[in-house]
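One chain of protein is taken out of this complex; the other chains stay put.
Our next item is chain A:
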Amino acid sequence: MSTIAEMPSGPGDKVLSAQSTFRSVMNAMARPASVQRIAALADAPAPMTPAMAAIALTLFDHDTPLWLDAQIAESPDVPRWLKFHTGAPVVHDCGMAAFALIADGGRLPALENFAFGSVDYPDRSTTVIVQAESLNAGCAYELRGPGIKGTATLQATIKPADLFEQLRINEVLFPRGIDTILVADDAVVAIPRTTRLITKGS
């Protein structure tokens, strides 16, 4: 276990790195399936990747309860790093979380466990951030929805392999639903609740 002095620091200029990271995430959310780049990656203890760490520093604070998957929660340093840099409370009920951090997508809980928001307040839902293996190679997902001109194709290697099938619950739940952010290396792709899977290639 490291002391606070030994913990990886955030980026040098927190203000401007948070701004550029947010714009990448906003553009990703506004243009689903498009791959945006995070320029200001942040050092973080494994298994949290620098891209997820950058998003954590940009969006999390005392107002955002976090749910951590087993791999992150059981790592010696990530919960302490999150607590020191963001102050965000960690919750054990993923239905209470504003954000869920998933390092091991293979063990993603059933999406029904996360908060969908209510029909009155559909914004009170969990944003699920998943570390993917690759966002430029792998299975081809053809997607449509707001933010996409016609259709768009995402090439990605994601666990769980049936993530998009699971996200089909967004169709019946809308306006409630789960918004997903995928990260791999410096790439970020968002799949908001309005995005629909048309076909899945190999």
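The rule is short, and it goes like this: contacts are C-beta pairs under 8 Å (C-beta built on N, C-alpha and C of every residue); 3 or more make two chains touch, one makes a residue touch a chain; residues count from 1.
Criterion: contacts and distances are computed from a predicted model.
Note on the omitted subunit: UniProt lists it as "Alpha-D-ribose 1-methylphosphonate 5-phosphate C-P lyase", one of the names in "Ribosome-dependent ATPase", "Alpha-D-ribose 1-methylphosphonate 5-phosphate C-P lyase", "ABC transmembrane type-1 domain-containing protein" or "Transport permease protein".
From the options A:8, A:47, A:160 or A:175, the residue with contact to the chain not on display is A:175. With the whole complex as reference, residues 14-16, 18-20, 22-23, 25-27, 29-31, 58-61, 63-64, 98, 118-123, 125, 127, 146-149, 174-175, 177, 179, 192-194 of chain A touch the missing chain.
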